[in-house]
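Omission of a single protein chain aside, the complex is shown with its protein chains in their original locations.
Lettered A and B in written order, each chain numbered from 1.
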Amino acid sequence: MDKQMISVRQLTIIVMFFSIGTAILIVPASISQEIKQDAWIATFLGVILSLLVVKLFIIVGNITTNLTLVEAFENILGKYVGKLISIAFVLFTFFAAGELLYYLGDFMQSAVMPETPIVAFGIMFMLVICYGVYLGIETFARSAEILFPIFVLIFVLFVIFISPQIDIKNIQPILESRTKPLIHSILLFTSIFSFPLVVMLMIFPASVNIHKSASKGIYIGIIAGGIVLVSMITLAILVLGAPNASQMSYPSYAMAQRISIGNILERIEIIMAFLWITTIYIRTFMYFYASVLGLSQILKIKDYRPLVLPMGMILIAISLIVHPNIIHSNTFNNEIWLPYSSVFAILLPLLLVVVAKFRKIKSE
Amino acid sequence: MLPTIGILVISTAISLFEMPNLLKNNKTKELWVFIILLLIGTSLSIALCLKVNLPNPLDWITFIFKPFSDFIMTTLK
């Protein structure tokens, strides 16, 4: 398959969608449970912390020009260690994709269509994603570009429509929570928001033209994603109130249900669902693409396309194994995801940077 | 029974889709990887249909990382 390139603008859009991911649905609930109405503060600080995380990724990207992350593992860390770590990374992204597939199916089933089995949603979604991966990252980037203005329009409308129901009292008193739960929430948010961006390193240096402004593009993307999430969480607290927001399974969807303008514009929540179906689609695609591409690079296969369909099949099966129910998924995300993802998002990149510098010093 | 047959049908469809290309171009390595992955996918899906209790890899991950998670919980509560 020919080398596919994406533009910086496409990269920015993908980063924005990717970072929003499932956070747009999960984050209000999991974070407000601990720190209640200060959840927006945790989100805001988490976005700022994420800028540092992204800086780390960009440093790695600068070292590994023209290599994807998997290739970089082998290049910098040596053949055997590199291959082992690459396998772990591919498994990481693959399982993450499976988790997302389950999550989307669960949302559709519990909020919209209760009798439909989750598999059905998984299969439908996977068909689209497999087709997308087959066509390559360029086509995918173009599809993200098309989705972007629609997303922005619906998001802005959403914010406008729900604002009349804001009760400023819901966010008071400000800064009532203690420091420790606040720090925990900030870390939790960052792990869902920006740690997964390590997956972007599979496409970052290798497939992007105009290298220099690409870094700026990534920063813009993550700030844009951050704006969306901070607004979502702040609105969730202002409109629903902290007790409700923390206990609801899907607070953003509940908010969309509350929209009622002049008794005419009502019951439009499924249009709002377009927002997170889009972001979950982008995130699942990236995870899956990373794992397919990564596997093909580990096995030194030039064209990853034959692998797509069988891996897609495995993924659907994985999505049903990985979380037997939503409680398992919530517990996993609240407790295990933070240390688990930090290994791949913080430890490994740091390792790469250190070893690369070390090798450079050695060879000079 | 019926879902199992359906899965087998899909597997054969997938292989018919990809295999000719691989065989024609003599890509043996790809062919082998393809077959192995397809077998894994098919067997997992059939096992799920037959309600076999499959081990959950996330549980193993949970097992590995639980100490760290507990550490975080105790220091930051």
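Observations, loosely collected:
As a working rule, a residue touches a chain if its C-beta (ideal position, glycine included) is under 8 Å from a C-beta of that chain, and two chains touch if they have at least 3 such contacts.
Everything below uses one rule, namely that contacts and distances are computed from a predicted model.
The subunit not displayed here is recorded in UniProt as "Ger(X)C family spore germination protein", chosen from "Ger(X)C family spore germination protein", "Putative DNA-binding domain-containing protein", "Na(+)/H(+) antiporter subunit F1" or "Transketolase family protein".
Taking every chain of the complex into account, the absent chain touches A. In the complete complex, the hidden chain is touched by one of A:55, A:79, A:169 or A:216, namely A:169.
One of A:33, A:62, A:75 or A:110 touches the chain omitted from the figure, and that residue is A:110. Against the chain not shown here, subunit A presents residues 110-117, 120, 169, 172-173, 176, 240-241, 243-244, 254, 257-258, 260, 266-267.
Here, only the chains that are shown with their structure count from here on.
Averaged C-alpha coordinates give centres for subunit A and subunit B that are 22 Å from one another.
Subunit B meets subunit A in the complex at residues 10-11, 14, 17-18, 21-22, 27, 29-31, 33-34, 37-38, 40-42, 44-45, 47-48, 54, 56-58, 61-62, 65-66, 68-69, 72-73, 75-77.
Across the interface of their complex, subunit B is touched by residues 91, 95, 99, 180-181, 183-184, 187, 299-301, 303, 306-307, 309-314, 316-318, 320-324, 332, 335-336, 338-340 of subunit A.
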